[in-house]
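Removed from the display is one protein chain of the complex; every other protein chain stays in position.
On to subunit A.
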Amino acid sequence: MASLRVRRLLGPSRRWFSETVPGAPSPPASPLYPPVVASITAKSKAAKSRRLQRFNQRVHAAATVEEKLRLYGKLQRPKYTVYPQTFALNADRWYRSFTRTVLVPGMPPRAAAAKRSVAAAGATPEAGRAPEPGVEAPAAAEAPGPAKTPEPAAGAAPYVDIGDLRSLACDALLQESFYQKKKRPFLYRDQDHTPGPFLTQLVSTLAASLSGRNPLLAASSLDLNPEVNYYWHHGEEVVLHGHRKGRVDPVRFQIDDNPHLQIRVPKQLPEVVPLESDLGDVPVIDHKPSKLPLFKKQYENKVFIGSKVADPCCYGHTQFHLLPDKLKRERFIRERLEDQIEVVYRSNGIASLFAWTAAQAMYQGFWSEADVTRPFVSQAVVTDGKYFAFFCYQLNTLALTAETIKNNPRKNICWGTDSKPLYDVVEDGNVKGFNDEVLLQLVLFLLNRPKEL
């Protein structure tokens, strides 16, 4: 009785348990409760990893490269400022460990093969060049026959006239140091007085004259005193003082560099060796970076190649660095630190090129969680006016943080030469002891271009 009245009270629309209407779809099997995950705000390792994952997802999901860079460098904390031009002893070993770079002495092999063909072309006497260009080209093509590199020989067949370029370089040098009347340089400003303007003049005239041979140079952009910045994490440390004491933090680095000159191009230079090649070992240094000495500061985390993201010339070609007065050779010789002279060139080359190539990679959307899929190659020339050292850098990996470096077998590679003098001395309107090899290497650097062009 009671059950019948209850049924009527429920009404005709209510369905009793035993009266399931056939044909109605069963509800989708979604979980009744939200997933059980770690907290976001707790002071625990699980919470920290969840916050990191959310940050990584935000950066991955960013629509534009500018947004990615903004999120990447948003959180400001004290970081080590790495100076490419430093007087610290054995700085290049430390810099190689910070940037996971292998240093290979000498220039990469493709440059050597092209060098032989161009040198053979240039070495045939310039006096007879005008009447017999047709004879020179086959001679140049035959000389590197055993080298088995048909492309550079064919590419160098319109050969480069070293005599012309040598006269250009000597003109620039004499103009700056002999013909032009200059007052005495201000104290500790010797480098801005003569070698600086000479380098600018040399590079701009050489680039202009070689742009006929190298169409990439014709489309390039030459920056005067640009700024190059890069910010990255490498390794971990425990915070010692302050309200965040005891927490594990990544070690942050920032490079702020001002090369003297820079050439940016719209197309990327070709890779020198495959992405996963292993050409040596990276030095491992157990000590804290502050023992180098390196100091911490907190300021804007900037990533910049010399132009903003929208610029079409977003790949790097060559940088030119001028060493300051503080790091001149005479000072090292006076303090009996002759081995540190080369260290200065190497540390400048490695740090500046790492910052530039890594910033170029970030401009293309890669970062430490999204590693590069193709290697980024750039070149640099470090000089103090008379001595020139050449560097070529290939960036194979950006994943240097403590998490991503665990399973990362790739290393960045830097080829570098020792410093060689371009000339011996300038007197009475003559340049004595001009070194053709250095000029040749400079010309080869400027002529470097992707294979399609």
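Note that in this section a residue touches a chain if its C-beta (ideal position, glycine included) is under 8 Å from a C-beta of that chain, and two chains touch if they have at least 3 such contacts; residues count from 1.
Heads up, the rule we're going with is that contacts and distances are computed from a predicted model.
Participant: Pick, from "mRNA decay factor PAT1 domain-containing protein", "PAR6B protein", "Large ribosomal subunit protein uL23m" or "Sm-like protein LSM2", the protein name that UniProt gives for the chain of this complex that is not shown.
Facilitator: According to UniProt, the chain not displayed is called "Large ribosomal subunit protein uL23m".
Participant: Tell me which residue among A:R77, A:K182, A:R244 or A:K291 touches the hidden chain in the full complex.
Facilitator: Of all options in A:R77, A:K182, A:R244 or A:K291, contact with the hidden chain holds for A:K291.
Participant: Pick from A:R184, A:H241 or A:R336: which residue touches the chain that isn't shown?
Facilitator: A:R336
Participant: In terms of residues, what is the contact footprint of the unshown chain on subunit A?
Facilitator: 88-89, 285-288, 291, 293, 335-337, 339-340
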